[in-house]
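Heads up, this is only part of the complex; the chains shown haven't been moved.
Here the chain labels run A and B in written order, and each chain numbers its own residues starting at 1.
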């Protein structure tokens, strides 16, 4: 019995780290998140372009599963908490794009770079706390691989008056 | 004769797709677009940096061939149609930079990622329709290779009061 346990321990020690990293597909299930089908953009652009091992994702907004969107300026029409929830929805939408592109979210190697744009008043100062809704969700789902470089800034206006727009660069496995 | 046609057909079928893709140089001629010489920026930066097969282009504005620029806020000083035209001019300016860098536009493999920034009022909501002026032109000239990932957002102000500024990442052939 001891010998058996020892061999398991040795196997775990020499296992590639990605095999013991958390499974983003399982994490989504645990949280009861249903990824909705991502619609192709209307216009001459696409949701994602791959160059080598990098995916460049188009800016996405806070679309709810029912198809509605969260609109308004954070700090005037929406509270900080509502802004956080909007940013979390953008993360779910980006993960839907990744799922459609990769088939399996375990192919994500690293969330690389996030540009988080908050529809904000000109005296708003808490952009990082809003975009944390995006960053926190990425780390909940992808663990350490979800930690990224980031900017969080305030926009004068966004398409359809959405509260948050985020664009992201993602590294994928070969 | 039939045999001759068949051999052409077979050749076309097995030709690499880039050989039958549209010729951007010819497309520009067909449209009567004259690329103007791109001036080097005043300051300690440049129009484009190449890293491997990626070109990172500096943000450009709506400079007309006569040297004048389109200024004003879309939704207040400029109509949606004027914003669209401004974005189209930015695309022409970026293609001028690509031509100067590459010599031949057929070396463009893919327009990868566009950040389209509209000088807009704080209640403007039609940024995508403005930036379509940029995206549509890229697809007119480069065909499928012109389709990109994109964000279209609203800025509080832009250099010299220009209506639109766009930055872009482009993949080139080896």
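Definition applied: a residue touches a chain if its C-beta (ideal position, glycine included) is under 8 Å from a C-beta of that chain, and two chains touch if they have at least 3 such contacts.
From a predicted model like this one, the values you see are computed outputs, not experimental measurements.
Engineer: For a quick check: 2 copies are placed, so what copy number does the complete complex reach in this file?
Structural biologist: If we count every copy in the full complex rather than just the 2 shown, we get 3.
Here is the rule we go by: only the chains that are shown with their structure count from here on.
Engineer: Where the CA atoms of chain A average out and where those of chain B average out, how many Å apart are those spots?
Structural biologist: Chain centres of chain A and chain B, defined by C-alpha means, are spaced 28 Å apart.
Engineer: Flag every residue of chain A that touches chain B in the complex, lowest number first.
Structural biologist: Against chain B, the touching part of chain A is residues 41, 43-49, 51-52, 56-59, 73, 115, 117, 122, 155-161, 165, 167.
Engineer: Show which residues of chain B lie in contact with chain A when the two form their complex.
Structural biologist: Those in contact with chain A are residues 53-54, 110, 112-115, 120-128, 132, 135-136, 138-139, 146-156, 169, 171.
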